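First, the structure itself, so that you have it in front of you.
Complex shown without one protein chain; remaining protein chains in place.
By letter and in written order, the chains are A and B; residue numbering begins at 1 in each of them.
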């Protein structure tokens, strides 16, 4: 059939398509929510590596390869004593650097028993991890301090999505899908044209202003606005690293109720971490520049965001499954539209990062 | 072990065994029941290709590759407007020829955005599809007009079977399995010897006459016969194309009740379409040359046919799974019996078709 010829390709390709390893290692990725990392160890696949995460009794976080070097039992099935993690199988103990400090079935502690350990940081609501060369660490995680700033109300959610991480990245950088995929949830149906996109240093940015129109009902409660009230919006997006992007909804109410504020920000954030092949950890955050929103407003907002993002998860997983199951795989036409400015820049930034690591993935 | 040697092979092999792609492309396959194709698009794997099927508002049917050429979203998740299908992700619209006729996020409609579309026909109770070269279309789907002829009562059913399509083809062309596999359902236990098989042009045929014996209870109700009444049967089978075969049960009642008919036909049909690797769409039909059989007779017949065909599905899937999971795969003795005349002819017809397409599969 005609699909068996090679299709012409336009524009910048996703490195390795969406079926293979295509992530940089030398950067900060999110490993977990801070609240997930406790003295009870957890297992997590990060960049196709089994990682155990735990919190030392002194409050620091530790991360290492989730395999005991003795008989390869997952340490995440063990427990933490002080700063040490104890293997569930034969009780070997390791410090946060991965060094064996006790082998209880014998007197001698084997010096060769050393587990690869990973650098971690806490920033905002998250624990971040550096899976590449430690010597290459040249920055700290992006600034997400607003997530824990009491002047903001921050809420978040998590999806384990069965898609390559780039599909999520492109999804959140081209919001012209909102009036189509989310027509009945977001209801922000004026977002039908593409924003301006540009680079600010290494940060991908987009900007777009909208005329008077009702705000998406997802965010009305957080700003105390009636759902049908026309407001002005300036949408500003930023992707400082491949791991995280922000979507600011700057809202101006030209006719505020007496004594009410006229300007609000809802800062969305989209955090992705490659996990196993074809799977991605996806954390979303939504923050209002309003302190201490009541629990019922938070709950209502969370629920409505999840309802909308379920639509993305459903469609993206269908896309990935279709492509994975199609024997033709990536051999299919791909046409780029004007609205793909953000997504194309993602591919360019990614290619540059991979080249820096000496990996040019086709 | 001894199975690790190469086994001697006898007779004509199934091309590519039952584990690989082994279907012709240049022929009409059944895509769906006509009733399944509506203005709500459906996704279907056909010849290992993701296909979207929908009905235009004017009643015609359309089929195309189920991937938008923009970001590869499945169009089957979208909706139909007039003759167009609308992508669920960013709202791009395509006509039934697969041509993009609108990209709502921009003014210009991208000319390169063209989806492979497939020819469809409606014949009998089914929508048929040609997945190969359109230029090679040299025939119409087989004549199955009786399925919608008011002089007949037609009923059908569907199985998604986890087997290569040839296993189903061979199953329905060697009915000497009826007294063994279906001893307690069909109860047509006189069918223990092989029929004559021959070619009529490109049609595989078999014929066999049976002496007085009770008819299988599956078909008594449809003919208004008591289950223990001895009748004469002439069994005639035809496979005009690899996609469909017919099994006519010509029944002669030598002592009809007063005023009753003495001759009846039950025309079985077996339609197979390769779907994903190792999976097959299997539609069966059963038609009596009796108009307007009452609903309870139809329901009773359907139920009893399904009970019998469940036995085939169970056994064939066990066969396929065993062979797929056995590391020796196809390296096993295969002995041909006299009753395999129909099945062997299937393999010969298939090889000829594949050779015509320039594919000789080993």
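Basically, contacts are C-beta pairs under 8 Å (C-beta built on N, C-alpha and C of every residue); 3 or more make two chains touch, one makes a residue touch a chain.
Quantities reported herein were computed from a predicted structural model and do not represent experimental measurements.
Checked against the hidden chain, the listed residues B:193, B:262 or B:356 yield one contact partner: B:193.
In the complete complex, the hidden chain is touched by one of A:71, A:260 or A:303, namely A:71. Of the residues in chain A, those that touch the hidden partner chain are 21, 25, 45, 47-50, 65-67, 69-74, 77, 87-91, 103-106, 110, 112-114, 116, 131-133, 276-277. In the full complex, the hidden chain is touched by chain B at residues 1-3, 8, 10, 170, 174, 176-177, 179-181, 192-194, 315, 318-319, 322-323, 325-328, 332-339.
Note that only the chains that are shown with their structure count from here on.
Rounded to a whole number, the gap between the C-alpha centres of chain A and chain B is 46 angstrom.
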